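Structure below; questions to follow.
Missing here: one protein chain of the complex. Every other protein chain is in place.
Just so it is clear, A and B label the chains in written order, and each chain counts residues from 1 on its own.
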Amino acid sequence: MRQPPSGHEKLKVGFNMKIIAKEDFNNFVNALINNNSFNVIGVKAKRDKFTFAPIDSAQELRLDYDVTLLPPKKYFFPQRETLFTYDLAGGFSAKGQAAEPKRMVIIGVHPYDIVALLHMDEIFRETKSDPYYFEKRDSSVIIGVNIQKMSKWNFSPYMGTATTEYGYDIMLTDLGNRYAINVGSEKGQELLDKYAKNVTSALARDIQLVGQKKREIMQLTQQKFDFPTELIPELLRKNYEESSFWERHSEPCLACGSCVLVCPTCYCFDVKDNPDLTLASGERIRTWDGCLLEDFAKVASGENFRSTRPTRYRHRYFKKGKYLYDRFGFISCVGCGRCGSNCLPNIANPVDLFNDMYHNTIGTVTAGAEPEVQIQTNESINYVPKLATIIKKQAMTHMETLLEIKLDDGSDLGHKPGQFVEISVFGVGEAPISVSSPPTKKGSFELCVRKLGSVTTKLHTLKEGDKVGIRGPFGNGFDAEFLKRKDLLFIAGGLGMAPLRSLFNYVLDNRKDYGRVTLLYGCKEPRELLFSDEMIALASREDVDFKPTVNWCPENETWTGNIGVITTLIPQVDFDPDKTYAIVVGPPVMYKFVLHDLRERKVPDDHIIVSLERRMKCGVGKCGHCQMNEIYVCKDGPVFNYSKIKGLPEAL
Amino acid sequence: MKNQNLDLEVHHVTRVEGHGNIYVNIKKGAIERCEWTVPEAPRFFEAMVLGRQYNELHHITSRICGICSIGHTLASLKATEAAMGIPISDQDLKLRKLALHAENLQSHVLHLGYLVLPDLMGVGSVIPLASSHPDEVKTVIRLHRMANEMSNKLCGRTTHPQRLIPGGFSKLPTMKELKDIRKELRDSIPSIQAVAGLFKSLAPKLPDFVRETEFIGLTNPNEYALYDGELASTDTGKAPVTEYLGFTNEYIIAQSTAKRAKHNRESYMVGALARFNLNYDRLSPMAKQAAALFGLKPVCHNPFMNSIAQLVEVVHSVEDSIRLIDEVEAAGLQSQPEYFKPDIKTKAGRGIGAVEVPRGILFHDYTYNLKGACTKANCNIPTNQNHGNIELDMKALLPKLLDKTPQEIELNLEMLVRAYDPCISCSTHYLNVNFV
Partner (left out) sequence: MKPKVAFFDFAGCEGDQLQIANLEEDILTLLGQVEIVAFREVMKEHSDNYDIAFIEGSCTRLQDEDRLKQIRKNAKLVVAIGSCATIGGINSLKNYRDSDDVRRTVYGDQARLFDTYAARPIDAVIPVDAYVHGCPMTKDEFLLVVKSLLLGKKPDIPNYPVCVECKKNENICAFERGQYCVGTVTRAGCNSCCVNEGTICWGCRGLVDNPNENSHKEVLIRYGQTVDDAIAKFRLYFGWQEAKR
């Protein structure tokens, strides 16, 4: 089973095994504790359980433990963390988190937890790296210890994580009255040189003893997989649709989140604003969240994209065993057994689930091809918004308002059509809104805001001159370059016009670069039409075929256009499916019907481009809320080529 | 105005806990009606605990009162522990006494600063005082916060304290936390002196009203009794707590949902003044000095001085808490496992727990069956015991007020009720129901 590589110093050839008597080791630990520059954390007893906690003396250490309640990830990705504090009084200031003055030394980390940290490193580094995590990670020291007692739920030998050759600064193996030391990094060596005494070279028999102990560890597990764990991703792939299987297993689920909250490789989080009582200052915090919790995938409109127990329960296994595997090349489970031991109805043990799945799968299961992993890190994530001003506010319908916003530092947003920003109303929160104006509009940008949740409702009450926070632009956006010289069929449903307009107006601003341009725009009723002035102007343009429609027209309104759902417009358009690209944005319910009609007209799947909506919090593919199957909507989307996502069950 | 007509109805007296009404009818200077009635909704606690397990009762009965939760919980635990023979350690005993001191501190400071002070300063509430006398208000807040932080460290929280369980504490404070409490208590003495000084300057506004009254409370030869003791009456002397029913003699009256009590006379008083009158000798040295500042001596029969007796108890609680923490430190704080829960063998039995809460003596009386389920319960609440005395005091005070304006009469009658620091919603905890 492949462990994640790198990012972390590999075992350097040339570090020989050392020996230290236990008494000298305790002195080493006490020297660190007494040194003001270290924050020494170790495994301590809590009744009959164990936890990582600050220690006052080496006597408190319990390196013979089986498993801690929470993994050491809590020190790098804490349960609650301040992203920044803000102060609105007398101008605006926002401060990111202060650097920790002391270096952490964590003593007693078992190999499976060390490997889990390596998983977290990959995840927090991918595409955009998380500075909060790495600041703590890079400065800390990991002193691991080989397993002496194994919890009955632990199956790390099957995951290849019961021992590890890298990921630690120092690794200890208990040899009775002494520890064998494997040094894994320069950092570890320096610490020993400075604070440890009487460290001697290991003898041949010591080295042999360590090898023997490591082999014995494999036998300690009380769990048993009935098949090779390499098959897990393929097994999952074959069983996605097995509803009765997932229903049976998930029925007792209490949605208590225990399985994910104790997991060393889980990293989903929620972001909230916490104003103080004067409302003039406050902080934005992130806290642990979990996909098993009922409202995890709920958006402001109230729609919950994973509203049933089976879908949530299934997602956890797929994320760990398939999605992360496809993306990073490793199964993101280290077999620590914490999930199984903490699940009161006892449905969280992956061994039980996968064994049952294996026995229920008809036909042979062979491992799929190794995934092609292409991970790059571009830059650091910035969680602190820039200050911006609302320079124009215009009500468009009874529900939507158009805000024109200018960044206070004078810069352009620099976005691509189809990207979105996260807009902050400090104290209330942050919301993702697509940019409605094209990048050709300089100096300011436009957001069409529908009044739905807390943030958007508050935005509707703000006035011209009021301040907001802006982060972004995020997302992949439309590929306007690729679409040049093609015939474009824009299909917008309701609020979908808002993001679509950023591309549409860009195309109009560069009209000669594009072929035929058609816009089909449907709303429920005439008063819901957005950008009505622009729509009227479009009607008189020769170089655009504009067809609006409404589902119905109430008596007190006038409408001379088409009446019917948006699909009724498609037959009215004459287009060549081979040269035409359809760009479709609308409410979830619309896609099924429009896609069906387009395909009937022989539009190839890869000529259809959609933009999807999910609950987006961080905007950078970390917090997990916008995830549909293996895709992060905020990062891999929100614009998707239909051919890439048509197989994704959670997408449409 | 001697020959006045006055119809006074104070519907829901303000600045007291719970709902109580005052009715006064005066015709041509003659008092036709003077009543104190309680229209509060009854809450049926005796019904709620029947059939519940012994380890749930304290949780349920704590909900009788949000202000005296610690006291109700302790009285409840004492009753359960007495019924089943569950011992508690010396250390737990000291910590429980500390908890009761913290409760007394919190409740008395709240009463004095928020409920009584406005009358003496001639305002409707403490809110305008926050602007006109910010330092004094901040001092009261500081003391109140200190008392709450003390309960938080000892019991988990002031209202419905989680750590108090049958047989001890589910979690102990650390020695560092106890030392922090002690330091805060020591540092608070100047603030308390300031508050005492303020009340001394306002003391002339307290009516000089005396009506000979019987006082009942706990008494203990070794200390100023709050947690443990025998029953005592200024009229009849001592008696074991098990004879409490013979002291309280609760009865129903037509116009109130709360019952009343009587013993040697038509009514009696419980609370800080009662404890002061019964146990003056065992007050701490500084507390006696505080009493001397106001000329308060046992036996005092002026109910308005109950507030001053509370102030004296504040000083005593501070000094006695410091002593208790010194004792715990000297003996060394014995640790216990986290999430502590003693092993208890249930047995059938009846137990009575009596504890002094800020407003007076409280009784919890439980009977359990072999399986540890409650088959009978009775709670006698201090404010119940005071209702009769309040009314009789009112009837005696009113004639002395007849030459005042209606507003002054109303204010004085309300001040009388407030002086008792009544906890009315606790006192309507039950109706007399007999399950057949």
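Note that in this section a residue touches a chain if its C-beta (ideal position, glycine included) is under 8 Å from a C-beta of that chain, and two chains touch if they have at least 3 such contacts.
Here the structure is a predicted model, which is why all the values come from computation and not from measurement.
Student: Among B:Y114, B:F294 or B:F363, exactly one should touch the missing chain; which is it?
Tutor: B:Y114
Student: Tell me which of A:F25, A:Y179, A:W288 or A:F546 is the one touching the absent chain.
Tutor: The single option touching the absent chain is A:W288.
Student: With the missing chain put back, one of A:V145, A:I217 or A:V428 would touch it. Which one?
Tutor: Residue touching the absent chain, from the options given: A:V428.
Student: Where the complex has a chain not shown, which of A:L69, A:M535 or A:L652 is the residue touching it?
Tutor: That would be A:L69, which touches the missing chain.
Student: Provide the residue numbers of chain A that touch the chain removed from this figure.
Tutor: Contact residues on chain A toward the absent chain are 46-47, 49, 51, 69-70, 74, 79-80, 251-258, 261-262, 272, 275, 277-279, 287-288, 290, 293-295, 309, 342, 344-345, 427-429, 453-455, 457-458, 461.
Student: List the residues of chain B that touch the chain left out of this view.
Tutor: Residue positions of chain B that touch the missing chain: 12, 14-18, 41-44, 47-48, 50-52, 56, 59-60, 63-67, 69, 110, 114-115, 118, 124-127, 130, 137-138, 141-142, 144-145, 148, 156-160, 162-163, 165, 169-171, 252, 254, 257, 338-341, 425-426, 431-436.
Basically, only the chains that are shown with their structure count from here on.
Student: Distance between chain A and chain B based on Cα centroids, please, to the nearest Å.
Tutor: 55
Student: In the complex, go through chain B and note every residue touching chain A.
Tutor: Contacts found on chain B: 337-339.
Student: In their shared complex, at which residues does chain A touch chain B?
Tutor: It comes out as residues 46-47.
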